[in-house]
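Just one protein chain is left out here, and the rest sit where they should.
Chain naming follows the written order as A, B, C and D, and within any one chain the residues start at number 1.
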Amino acid sequence: MEAIQTNAIDAFTTIFRRDLKLAMRRRSELVNPLAFFVIVVSLFPLGLSADSNMLLRVAPAVLWISALLATMLSLESIFRSDYEDGSLEQLVLSHHPLPVIVFGKIAAHWCTTGLLLTLISPALGISLAMPTENLGILLWTLLLGTPTLSLIGSIGVALTVGLRRGGILLALLILPLYIPILIFGASAVDMAMHKLEVAGQLYLLAALLALSLTLAPFAASAALRVTLE
Amino acid sequence: MEAIQTNAIDAFTTIFRRDLKLAMRRRSELVNPLAFFVIVVSLFPLGLSADSNMLLRVAPAVLWISALLATMLSLESIFRSDYEDGSLEQLVLSHHPLPVIVFGKIAAHWCTTGLLLTLISPALGISLAMPTENLGILLWTLLLGTPTLSLIGSIGVALTVGLRRGGILLALLILPLYIPILIFGASAVDMAMHKLEVAGQLYLLAALLALSLTLAPFAASAALRVTLE
Amino acid sequence: MMKFIHRFASPREFFRISGRLLPWLASLTLLLMLIGLYLGLLVAPPDYQQGESYRIMFIHVPSAWMSLFVYTVMAGAAAIGMIWRIKLAHVVAMNSAPIGASFTFLALVTGSLWGKPMWGAWWVWDARLTSELILLFLYLGVMALYAAFEDRRTAQRAAGLLAIVGVVNVPIIHYSVMWWNTLHQGPTVSKLDAPSIHLSMLVPLLVMTVAFTLFYVVVLLMRTRWEIIDQERRSNWVEEFLEQT
Amino acid sequence: MAAQPETRVESPRLVVDAVKGARGDRVLFEDLSFALHDGQLLHITGPNGSGKTTLLRVLCGLLAPLEGVVRWRGQDIRSSVSRHRLESTYVGHRDGLKAELTAFENLQIVARLCGCPDGEGIDDSLRLLGLWEQQDIMVGHLSAGQRRRLALGRLILKPALLWILDEPFTAIDVAGREIIEAQLIRHLEDDGIVVLTSHQALVHSKLRDHCVTVSLQ
Partner (left out) sequence: MAAQPETRVESPRLVVDAVKGARGDRVLFEDLSFALHDGQLLHITGPNGSGKTTLLRVLCGLLAPLEGVVRWRGQDIRSSVSRHRLESTYVGHRDGLKAELTAFENLQIVARLCGCPDGEGIDDSLRLLGLWEQQDIMVGHLSAGQRRRLALGRLILKPALLWILDEPFTAIDVAGREIIEAQLIRHLEDDGIVVLTSHQALVHSKLRDHCVTVSLQ
C-alpha cells in the first residue's frame, strides 16, 4: 500500500517534469499562448473605436474571453502530440493509475498557460484603461478560473484526441462548459469596477475549481480509455 | 502552350473538388468554423452585462473579430492533414505549377469557411441587436474580407506546416497581417451604423483582396517549398 | 565592386574584416553614446512645458526610428538572401530581428513612461502607438518562426519569407491605423509634432541617433561572428582561430 | 486456426479463450483460442488486413474483445488490470518517443515510469542498441531505423515477462535485426514470453525452436 502510494507520486512528478521540459524545448509553445492572449486583447481596441471609456466598460469581458480562447487553443498540447507519436498508448498501458498521470499533464499545462496568462493580465488590464485598484481582483479571478479551464479542457481533449481534426470540434465541446466560469469571472471584475462586493463570485469560482480538481482527472482518464480503443 | 494551360485549369478543379469532398466527408469540419463563430459571438452577451445599447456598439467589432478567429482556427486544414499523410509532398512533386494547386486549396477553404460565415452573419447581427438596414454592409465587408483572410492565412500555414505544433505560432504570425482587414471591415460597419459614407473602406478591402489574390498563392508556394525540405 | 561584395560575403573574409573593425566601432559607439547623454541630460535646457521629463526623448525617438530602420534592413537582407542565395545575408537578417525587437520594445517602454506624465495614461490606442505595437508582433513572429525550426537553413528562409511579407504589410498597417483613428472621433491624443525643435535639443538627438545606429552595427557584427563560428566550427580556419584564443 | 502448443504440466501463463475481434463491421477473427507458457514465442502471421494488429491490441488490453476473454496468470486482463500491465511491454506500430527529447531523456522517462533506477540500465541499453553515440541527439533528428531501435529499448529497460511486438523489424537494418533477435532469445531463455507479428520469417534458428505460430486468414 505504502509502496504504491509513493509510486503514484513519483509518476506524477515524472510526468509533470517531462511535460514542463517538453514545453521548454519547444520554446514557441511556452511563449505562444501568452502572445495569443496579448494579441487578441489588443484586437479589441482596434476593432472598437479605441475610446477609452468604451474600452474600460468592455475590459473585463474582453480579458476573460481572450484568456479563455488562449487556453482553449493550447489545450490540444495536453494530449495530441502524445497521441500522435504513440506515447499516450504507452502511458495508458503503464501500471500507474491513469488519473495520476493525467493530473500531472494537466498541472504542467496550467503552469505553462493559465499561470502565465494570469501573471501578465495586469499589464493588459492597464492597456485597456482599467484602474490599478481593480487589477488585484482580475488576478484573483484568473488564478481561480484558469486551472478550472485546463481541467475541464483536458476532458474535451481526451474525447477528441482520436479524431483526425479535433481542433474546432473541441472548441464546440468545451465552450459550453466554460461559460459559467466566464460569467462568474467577468462579472466579478466588472462588479469590482463598480465598487460592488464580489466575494460570492470568488467563492463560486473556488467551488468550481474544487469540483473539477476532484472529477476532471477521472473523467479525462475514462475518456482517454474510450477514445484510444 | 495551349495544352499546358488547360492542364493547369484541370489541376485547379481537381484539387478544388478534392478538398470540397474531403470537407464534406469529415462533416465536423464543415460545421465547425460556423459553430465556433456562433459560439464566440454569443459569448459576448454573456461576458458583457447584456445591455442592448452596449451590445449594439460593440457588435461590428465582435462580429468581425469572431469571423477572424474562426477563419484563423480553421486555417490549418488547408495544408496540415495533407502534410501529415504525405499528400502534400506528392502535390509539390506534381508537374503542375504549385501556385495553381495552392490556389485550388485556398478556394476550397474559403468556400467551406469564409463564405459560410458571411452567409450566416446577418442572423448573428440581428442577435446582437443590429438594425436590419446595416446587415447589407456587414455582408459586403465579410464577402470582400474573408477571402483575403484565407489567402493571407495560407502563407502562414505554409510556413508553419512542417512544425510539430504550428497552432498558436500560426496565430502569432498571422494576426498582425490580419489587422488592417479587421480595422477596415469593422470600421466600415460601425460607420454605416452611424450613417456615414463607407465606400472608401470597401474599395480598400477590395484592393487588399486583389493584392493578396495575386501575391498570396506565390508566397505560399515558396513557403511550402522551403518548409518541406 | 561585385567581386568585393562576394569576397566580403564569404564567411571567412567577413570574419577577418569584421574582427578588425569591431574594436574601433565599439569604442566610437561608446564615445558617441556618452557625448549624447551628456549633452541631452545635462547641457540641453529643460523644456518650458514639460520640464525635465522630456529628456526621455533622447532615448525614445532614436529607438523608435531604429525600430523601423532595422525592420527594413532585415527584410532587405532576407530578400537578398532568398534571391541570390547568400548565406551571410540570411544571417544578417535573422540577427537583426532580436535587435530590432529590442529597439521596438525600448521605444514602447520609454514612450509609455513618457506618456504617463504627458497624457495621464501609460497607453492609448493612438495610430502611431498601435502600429509600433504591431511592429513588435511582426518582429516576434519572425523570431518565433526562426526559433521553431530545427534546421538552420530552413529556419532562415522561412523566417525571411515572413519578414518580406511583413514589409509589404507595414505601410498598409501604418495607413490603416491612421485612417481608423482619425476617421472616428477627434484626436484623443495630443499631437506628437513638437514645435520646431531647438538646436540644443536637436544636436544631442542626432548624436544619439548615430550612436544607436552604430550600436546596432556593433551588436549585429558580434552576433554574426558568433553564428559564423558556430556554423563553420568544423572548418579549418575556425579551428585555427579557436586555438589562437 | 489456433495453434497447438505442446501440453505441459504447469498452467499456461497467457490464455486466449474464444476471442472474437472486429473493426468497424468486419469480424476479423472469431473463436480464437490459444495458450502460452513461459519461454514460448508466438509468431502471428497472416496477409495484410487479416487482423494481426487488432489481435495484439486485444492482448495488451487497449482494445476490448467482442467476445471471449484474455487471461494473464488466470485472471481476465480487463478486470485485474495492474498485474498484467506491470508484467507486459507493448511496442506498437508507432514508437512512443518524444521527438523533442534526446535519446537518453526518452529512455530516462521510461525507466522512471517503470520504477527501475536509471543510470546504468539506460547506458547499457543505449550501448546494446548501437545508439551510444546518438544519446544526446534529439529523437526528431534520428532516422527511421534509429528511432525504431530506441523504441525497442523499453524492452531492455523494463523487466517484463510478456513482450508484445508489432512488426518490430520495420526499418531496421541487418545488424540491428541481429541485435534484436539476440535479445528475444535471451528473454525466452529466461522464461519470458514473446508475441510478435512480422511478415519476414525469423532468422535465428534458436528462435524457431521456441516458436509457435498462429495464422489469421
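Basically, a residue touches a chain if its C-beta (ideal position, glycine included) is under 8 Å from a C-beta of that chain, and two chains touch if they have at least 3 such contacts.
Note that the structure is a prediction, hence the values are computed from the model and not measured.
Counting the whole complex, the residues of chain C in touch with the unshown chain are 150-151, 234. If you put the missing chain back, the residues of chain D touching it would be 23-24, 46-50, 53, 93, 134, 141-146, 148-149, 167, 170-177, 199-200. By the touch criterion stated above, the residues of chain B touching the omitted chain are 7, 10-11, 14, 18, 21-22, 25-26, 81, 84-87, 89-96, 228-229.
We take it that only the chains that are shown with their structure count from here on.
Top-ranked chain pair, ordered by C-beta pairs in contact, is A-B. For the pair chain C and chain D, the distance between mean C-alpha positions equals 57 Å.
For chain A, residues that reach two or more other chains under the stated contact definition are 26, 28, 32, 35, 39, 46, 49, 81.
Contact with two or more other chains is made by residues 137, 140, 144, 148, 177, 180, 184 of chain C.
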